[in-house]
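Heads up, one of the protein chains got dropped from this complex, but the rest are sitting where they should.
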Amino acid sequence: MNTGDTAWVLVSTALVFAMTIPGLAFFYGGLVRRKNVLSILMQCFIIMCVISLQWVLFGYSLSFGPDTGQGIIGGLKWAGLNYVGGQPNADYAATIPHSVFMIFQCMFAVITPALMIGAFAERMKFSAFLVFTILWATLVYDPLAHWVWGTGGWMRNLGGLDFAGGIVVHASSGVSALVLCLLLGKRVGYQKTPFRPHNLPFTVLGGALLWFGWFGFNAGSALAANDLAANAFVTTHIATAAAGLTWALIEWQQHGKPTILGTVTGAVAGLVAITPACGFVNPMNAIFIGIIVAFICYLAVAVIKAKLGYDDALDAFGVHGVGGIWGTIAVGLFAEKAVNSAGANGLFFGGAQLWPQLIMAVVAPLFAGVMTFIIYKLVDALMCARVKEKDETIGLDLTQQSEAAYTVIE
Amino acid sequence: MNTGDTAWVLVSTALVFAMTIPGLAFFYGGLVRRKNVLSILMQCFIIMCVISLQWVLFGYSLSFGPDTGQGIIGGLKWAGLNYVGGQPNADYAATIPHSVFMIFQCMFAVITPALMIGAFAERMKFSAFLVFTILWATLVYDPLAHWVWGTGGWMRNLGGLDFAGGIVVHASSGVSALVLCLLLGKRVGYQKTPFRPHNLPFTVLGGALLWFGWFGFNAGSALAANDLAANAFVTTHIATAAAGLTWALIEWQQHGKPTILGTVTGAVAGLVAITPACGFVNPMNAIFIGIIVAFICYLAVAVIKAKLGYDDALDAFGVHGVGGIWGTIAVGLFAEKAVNSAGANGLFFGGAQLWPQLIMAVVAPLFAGVMTFIIYKLVDALMCARVKEKDETIGLDLTQQSEAAYTVIE
Amino acid sequence: MNTGDTAWVLVSTALVFAMTIPGLAFFYGGLVRRKNVLSILMQCFIIMCVISLQWVLFGYSLSFGPDTGQGIIGGLKWAGLNYVGGQPNADYAATIPHSVFMIFQCMFAVITPALMIGAFAERMKFSAFLVFTILWATLVYDPLAHWVWGTGGWMRNLGGLDFAGGIVVHASSGVSALVLCLLLGKRVGYQKTPFRPHNLPFTVLGGALLWFGWFGFNAGSALAANDLAANAFVTTHIATAAAGLTWALIEWQQHGKPTILGTVTGAVAGLVAITPACGFVNPMNAIFIGIIVAFICYLAVAVIKAKLGYDDALDAFGVHGVGGIWGTIAVGLFAEKAVNSAGANGLFFGGAQLWPQLIMAVVAPLFAGVMTFIIYKLVDALMCARVKEKDETIGLDLTQQSEAAYTVIE
Amino acid sequence: MKYIIAIIQPHKLDEVMTALEKAEVPLVTVSNVLGRGRQKGVTEIYRGTKEAGSLLKKVKLEIAVNEDFLDRAIDAVTKSARTGEVGDGKIFVFDLHDVMRIRTGERGSSAIG
Amino acid sequence: MKYIIAIIQPHKLDEVMTALEKAEVPLVTVSNVLGRGRQKGVTEIYRGTKEAGSLLKKVKLEIAVNEDFLDRAIDAVTKSARTGEVGDGKIFVFDLHDVMRIRTGERGSSAIG
Partner (left out) sequence: MKYIIAIIQPHKLDEVMTALEKAEVPLVTVSNVLGRGRQKGVTEIYRGTKEAGSLLKKVKLEIAVNEDFLDRAIDAVTKSARTGEVGDGKIFVFDLHDVMRIRTGERGSSAIG
């Protein structure tokens, strides 16, 4: 065991924690209307509670527990943190306590369903949301994590590379988000009345905290305080900077003004895209990955969404789905063994890594999408997923939680 | 000396810093009325300034300095950080610089009086608050820290266990808070007009940052980046998740709606309860500790307080006092030598740890309560502790600080 | 390589990141009027993007790359992070990957120009700001960083000491800020209508995060998790506490009321002053440095500025310029070899360190001021640095970014 | 000249604004208000304390018109703001003694538009 | 019909609301305002700059009533809002030309309640 590595992964765990609350909560919370901000904060907060419990009780075991044979799912051997103690598990991280690896991964399991909140914001019933989330975490996230990261997982065996979760976290939640918002339908008044972000400083606060926490997400995924962590840290920062700036420049060119919302959105897209790649590519190529994701996600968010007319309220699909898939493919292009000897060479370095990446980028979203469809239908049949129109008009804060975010008088 | 341990405790120190400001400041600040938010922020901020100075000048020496003989108090040998330098002090932490241990403990000394702000919020005069705080830190916190944690401290010698401050930090401040709010009296209009939280997102922000910083508070108390820190980290997270969820479910059952304020309050209660226990219990028992604290504190906050009618404005007693005492007792029930060989076995593991825990849980609050009574009476006689009714009506921001939190026009 | 040191510097990098966004962004953002808050957030955010890119492309090489011969500037050998990889560079930090040192320094390069935003707030055109910032980073920051910190830099060779950037970061940006606000002119209505801070809680949030992140800034500058980092951490904390409290007491004495804005401003001044000194002075002297900076900066901000009538909107000069120069001189007074054997003895310890410090404190600001003048004139001639009066009246958020920070209805 | 004060549901604002523009009475002043009407308030709960919030968010419109525009203004508001549910709001009409355009100093009926 | 505008102290709002309900004039529209009256403002200080803030937070109530409810409405407000200190506020009464309930289209006196 190594204290430096342990310190780094403990800190990284706290950083990834901060990505969901307060990071994502405020990023999304600032974007909705005043009457719905608490519903977003509540959803993020309760996901932290409920998925953390799911994780220690059985989720971790399903994801990382000993494979049951076909590379599809881990067994229940590690349920209730059985066998998950202070001794390192060399299969995953040889220099830190096993329980540190487990709790680090816990934060990933938490943030993934939280990302989808952006799609169904302002109209999903709290009870339905809760049931959906637990089912989704168990039936979509846990298997996917096992496929890609678990010892014996079939995508891992195939040679697929996903350093910190481009597929497992972003593509999976992003595509599920799209399915969800198509099934739930548009918010009342969508595209008729403007839905302005009620508090953009909150969104900037959340965006900045996401960037901050993402250093733990990506560089922490090295599971050690070494040169690989350093590379992941640097590429993460640079790709994000490039994507944020690029988005601002696109807006400047398109509308004559760069916006802070655009810049932050670009930065988040950059973070998403570099996630699977940060431990495999060099910093200069990270810049390209960042620039390209800004273009692609801008297209998805500002052009395609408007054309197709689906109501992905806060662009969970447009940013995480699209960005995560691009990042996964980018690994197949830009990965170098020179950066990470445990990695592979991408197309531009004479390797064949593109194929496993493409397989992951097709199969995982497909799986997530289909499962989301099934789970949604089940939940909707059981308890009606969407709030009543009257409640939606009054706002979810008052109708789902009996609270108001801000006082008006005094 | 060990760089990994040092890195971890340095980071933990920064994390505990963030618990007071901005964590607690915003948690409390969002709960008060618009006209008093700055008074909360100011109190938290000035406590950080003034108690940090008190600590390096003499507080640390009183708490952790060589015992003067009876286990009651440390001497002044280490005043002004004499003998507190770059070399480790093996009595407290053998692998990190002594000054790192000192500054880590400084953040505990700071947050403890800050917790009481929740009780006397919206009505205490700033000058009186300042004098009270300095006296309380010196006459209540420093002795208590010495009793429980100082070499030679009598509770420590008795075998009492308090991993990260259930007694020293939470029970002491919580009970003092109750005494304070009884002595100060209710806010003008209490239980007549509703006092709504003026900005719940601020409260969620603060609550999330408390959780975030608490990883340093609890896992940092291992004073090393090892498997004990890992256990503390995991139990902290899981107990909190369990308590937050439980509170939400209780509300759902009681009022038909779970609220974000309830969920965050539950999480904080969970953090409080696991604090003394995190390094002694296993993760599954942490879940029980979390579930139970939610029930107890809910009772204290939503039922008993309303019945008895005292005005613990932001529930400093109901959460920290009650939760801290429960956590201290829980150590006596759930502690295991299997988790921490330097610990003990609780009742459920065939040990007798319950008795020292009960002694601590009775004596420490009693001591804190009596001392608070005396200090308050002194301060009140000297300078009148409460603001004038007219000033309370206008609000403390304008009358105590000549500032307004938000502009109204433009 | 040492994992503990690497972990600490990685974390410190993230902490310094958080100083700019969200720290400084909210500190400044809360102080401006409602109609300009997004412009501040945008400027901070885009600086993070654009200077990070400048840094990896050529800024780092100019600053820390092999000296071109006269101690004036580094060459372009390390441009595009050539030679900046996972292996340590012993000239700067022997125990951590070179790329970690680079990315840590990147955050310094980012925050320095961001500090100047406080001077030209609420009236600078976005495009002009962007061009100015890139030029200033390249022509002022990079050379200064080389002079003081680069191997072969002439101030470094002279024996000048600047632990974490009193000269390089604060004095340089502070003085440039003064020049800028003199050239730009006052805001419309300055000293006629009151400009109240639109959201002081945001300012407190930002101030607290600055303090939090500054632990990484100062203690991280030890580039190792050792006793020197411990000393820097402790002195930073204590000087800040002393300065915050002192400012509050000055206000209390002057106006009868201590304010939270004053206390936070004092704390920031303390952080600035201890920055160059934190690794060279002992904690008790840090208290004096903190107390004195509060007096000096109070004078600059509340007395001199009002008398001279320049519009340093958020006191970038009054706090960072004045505080940074004082801290640099304080090194010449209070530095001790007993604290840091690689340091020197100041006047009070029988040494002659005062002279190199004075030279730095005169030459660096002069250089920065003159260069700022030239760059500003250039930018102004090219694209007119100031927004139109009509746009200033409507606010920069709407006119420079086509966004509104808060919705009014709903 | 008449001065109309209309209290409407917040989510109807955009529709009403459009309707007013179509009715050629585009000039309007808007503000946030809270209303207690026949519509039931929503109970709020804070740490177990229930509060029967009786005040609901509404939006207030103020429109100064010449007499011959009065009916179409009222009409525009009523039609666009109506949902048929309790809480739709009220329209109040006042006599307006005088109007002045600050920019020009113009007074009376011609200054209204 | 009459239209009452009352400016009161913010912390009196709940009492006034209750009083109005008891007086059987429950319908009311409430908003935030700032007032400069005889009551002295509180000085604010920002980084040493003193500002004599003359505007104080007040709450504005608007109540439309039929003539026979006018006096009891005024009475209810006055009694419940009075503290006897400067700053208690004012009540302004206007003639109301017409009222309309948006939901039903009802007009005049019956639409007021």
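A few points about this structure:
Going by the order they are written in, the chains are A, B, C, D and E; count residues from 1 in each one.
Just so it is clear, contacts are C-beta pairs under 8 Å (C-beta built on N, C-alpha and C of every residue); 3 or more make two chains touch, one makes a residue touch a chain.
As the structure is a computational prediction, the values presented were derived from the model and not from experiment.
Across the complete structure, the visible chains that the omitted chain touches are A, B, C, D, E. In the complete complex, the hidden chain is touched by one of E:28, E:45 or E:77, namely E:77.
Within the whole complex, the absent chain has one touching residue among A:5, A:142 or A:251, and that is A:251.
Residues touching the missing chain, restricted to subunit C, are 35, 188-189, 192-194, 390, 393-394, 398-399, 402-404, 408-409 (touch as defined at the top). Of the residues in subunit E, those that touch the hidden partner chain are 2, 5-8, 31-38, 54-55, 58, 60, 74, 77-78, 81-95.
Panel shows subunit D; residues 3, 17, 26-31, 62, 64, 94-103, 105, 111 of it touch the chain omitted from the view.
The rule is simple: only the chains that are shown with their structure count from here on.
Shared contact partners of subunit B and subunit E, listed by label, are A, C, D. Rounded to a whole number, the gap between the C-alpha centres of subunit A and subunit E is 50 angstrom.
In whole angstrom, the spacing between the mean C-alpha positions of subunit A and subunit B is 33. Within subunit E, the positions touching two or more other chains are listed as 11, 13, 30, 32, 44-46, 57.
Of all residues in subunit A, those touching 2 or more other chains are 2-5, 7-8, 11, 35, 199, 402-404, 408-410, listed in ascending order. In terms of which chains touch, the assembly is arranged so that all chains touch all other chains.
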